[in-house]
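Here the complex is missing a single protein chain, while all its other protein chains stay put.
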Amino acid sequence: MLFDLIASFIKAVLVFAVVMSFVPFLIWLERKLVAWMQQRIGPNRTGPFGLLQPIADAVKLIIKENIFPSGVEKITYFLAPMMSMIPALAAFAVIPFGSPVRIMGRTVNLQVADVNIGILYILALSSLAVYGAVLAGWSSNNKYSLLGGLRTSAQMISYELPIGLSVVSIVLLTGSLSLNEVVRSQASHGIWNIFPQFLGFIILLISYNAELNRAPFDLGEAESEIVAGYHTEYSGFRFAMFYMGEYVNMVTVAALVTVLFLGGWQAPFGPEIPLLWFLIKIFAFILLYMWVRATFPRVRYDQLMALGWKILVPASLANLAMTAVIIVLGGPNAVRILSVGSIVLAVLVGLVLKAAVALRTKSAPGLAPPAGAGS
Amino acid sequence: MTWLTFLIVSGIAVIFAGGLIFSRNAVHGAMCLVASFCAIATLFLLLSAEFIFVVQIAVYAGAIMVLFLFVMMLLNVQGQEGALAGRAPGQLLVALALGAALLGQAVWLVARGGEIISRPARIPAGFGSPEDIGTALFTRNLLPFEITSLVLLAAMAGAVVLARKAGLSPKPNGAPAGGKPE
Amino acid sequence: MIWNATVPFGAWAVLSGLLFTMGAAGFLVRRDPIVMFMCIELMLNAGNLLFVAAARYLGVVDGQVYVFFVMTVAAAEVAVGLAIIVAIFRRKTTIDVDEMSEMRG
Partner (left out) sequence: MTAPSLQIITWNLWVSAPVCALAASAMVTLIAGAFWPAFARWLTPCLALGGIALTAAFTILAGMLGLPPAGMQVMDSFTVVFDLIILIAAFITVLVSNHYVTRENLERGEYYALMMLSASGAMLMAASDNYVMMFLGLELLSIPLYVLAGFSRGRSESQESALKYLLLGAFASAFFVFGAALVFSATGSTNIVVAGDATERALVGTTPIYVIGLAMILTALAFKVALVPFHMWTPDVYQGAPTSVTAFMAVVAKAAGFGALARVAAAGPEGSWTVLLWGLSAATMIWGNLLAISQNNIKRLLAYSSIAHAGYLLMGILAGGRAGISAVLFYLLAYAAMTFGAFAAVIILAGRGDGAEDIEDYRGIARRSPLLGWTMAIFMFSLAGLPPFAGFFGKLYLFSAAVEAGYPGLTVLAVLTSVMGVFYYLRVTVVMWMQEPEAESGPAAQTSAPLLSRLVLSALAVAVLALGIFSSPVLRWTNSGSAGLERSAEAAIQMTLPEPTNAPAALSGGSR
């Protein structure tokens, strides 16, 4: 009992420390990467390769004066940045990042808390993440902030639907809501969920990009339209909290996707080294998101909503229906059938979209939506 | 499930519920209600209803209250209304009477506490787990479950009709805008 | 030690009764329809709490299933209610029920 308590405490502290220390590194990485992709140099003055830049930024933000602009709702204004960070950190508690290890003759799960409703827990927490943006936008007493808060909340609520529906397909495949079980079932199926749930994977990727408020879906903080959206009025440490929250969220999402679709800590080849493969997969995801950010232009708000409601929701429903039917009818071969079916379905959805976009372009050439947001 | 935890958590729930009633600002009220819902969710956890705990947070705190906040922001209603505004003394009286009656009922319930169930039932291991809920939901309660889908359909169709701009109907409505003058 | 004693069912009933009463009183006293609506949500939650507590103390899991239904219905009601409020707001810029007095009798 005592041992478990201590182990949990140590794990919690460790996870917190590691995730938080990721943040400055990720900020540096993103700046460097985007700069490289845009043929710029990026930070290069502070430390080797500009590695100390985020630390300098952090120091600057922390020692800045904490300003309460006049007319803000003090309590809400104060609480909002925390509300944007806490759910992201709390969600990390149920993510397993390694197979159980033996320490001092005891088995220790590499997971802060192994709850049997882990998936639901994460969905619940991610639905709380919207409060930060909403409350910040409302309390700032600023039109742009309010608009940003409105946009963000509508966007996040809309994209929770395809996320939930895609995750339900995984739950069907696993037969459990525990994230540990999800990893184990992928081991026992002998195939990672990305194959039988290819369409779900794509949907989740897109939806989480919107849920994270990252480009090309960063409508809530689109600087060319509404200054900086819901955190326009924030400065100093409170602004830093929003910033950190965004990156912590990214890490959490990457870890979640890794667990759900990429076999968690399992090694694709070679020996299974604790944490190593997990970290590699997480970073692969984060790099993918950074790449997307550097590549795609920002979509229009109506396109964003159309993408969510008219494409992702029906597609994830189709995916769910297909998964359910194949699992019931397919018996022991269900996973294999699904692996084929899912890719076929994904291609089908893609073709339908392409046809729709082509049709739209033909009928009204001036209104052709940018790639990825056709409806 | 001891008195101490019960009292602390339920105290939080009640205090924040009071915050909803007394706050002058609707958004503050909504935040209080969110806190109260989270406390109630914790109480669900104490009652070994883990599934309901998560659903409570996801649905009430995460969806319904966000919708409330969204609409409040959309309409941008600032708190101009005083708490317990004295404009309707009759209603205040009714509220007090109702409160007194219900509180009396509550006290009476406690007084007879010995006669009601005093101790939780012995429950099987998986009580309140998703499997347990699912079994109960899709066997004995399948019909109500299906009916909820109809309720949601009605609400969806209704919300769409109401939210649509009035100008979208094929013919503009010729009725006088302000209704009949009195 | 009383703090470690088991909580009897009556305590849960009183708590949910209290929350219900607060919601009802809030509904009757406040004039802002959005706040009144939130008070209704509080009342529904009080009912849910009682359902869950009864389910635990009786050992009948169906009580938790009913909570599920109540939540669904609450969500539906909120969707329609907020749509009506927004529709009214579009027409005029007040949503104070005292100022809705086009009908008298």
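Lettered A, B and C in written order, each chain numbered from 1.
We adopt the following convention: a residue touches a chain if its C-beta (ideal position, glycine included) is under 8 Å from a C-beta of that chain, and two chains touch if they have at least 3 such contacts.
Computed from a predicted structure; not experimentally measured.
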item	value
Residue of A:P48, A:P271 or A:G331 touching the missing chain in the full complex	A:G331
Positions on chain C contacted by the hidden chain, ascending	9, 13, 16, 20, 23-24, 27, 33, 36-37, 40, 43-44, 46-48, 50-51, 53-54, 57-63, 66, 69-70, 73, 76-77, 80-81, 84-85, 87-88, 91-92, 97, 100, 102-103, 105
Touching residues (missing chain, whole complex) on chain B	105, 108-109, 112, 114-119, 121-124, 127, 138-144, 147-148, 150-151, 153-155, 157-162, 164, 166, 169-171, 173-180
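Just so it is clear, only the chains that are shown with their structure count from here on.
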item	value
Geometric centre distance via CA averages, chain B-chain A, whole Å	30
Length of the line joining the C-alpha centres of chain A and chain C, rounded to whole Å	33
Touching residues on chain C, where the partner in the complex is chain B	2-15, 17-26, 28-32, 34-35, 37-39, 41-42, 45, 48-49, 52-53, 55-59, 61-62, 64-65, 67-69, 71-80, 82-87, 89, 91, 95-96, 98, 102, 104
Residues of chain B defined as touching chain C within the complex	1-4, 6, 10, 13-14, 17-18, 20-21, 26, 29-30, 33, 36-37, 40, 43-44, 47-49, 51-52, 55-56, 59-60, 63-64, 67-68, 71-72, 74-75, 77, 81, 83-85, 87-88, 91-92, 94-96, 98-99, 102-103, 105-107, 109-110, 112-114, 116-123, 127-128, 132-133, 136-137, 140-141, 144-145, 148, 151-152, 154-156, 158-159, 162-163, 177-179, 182
Residues on chain B engaged by chain A in the complex (per definition of touch)	25, 27-28, 31, 34, 50-51, 54-55, 57-58, 61-63, 66-67, 69-70, 72-74, 76, 129-130
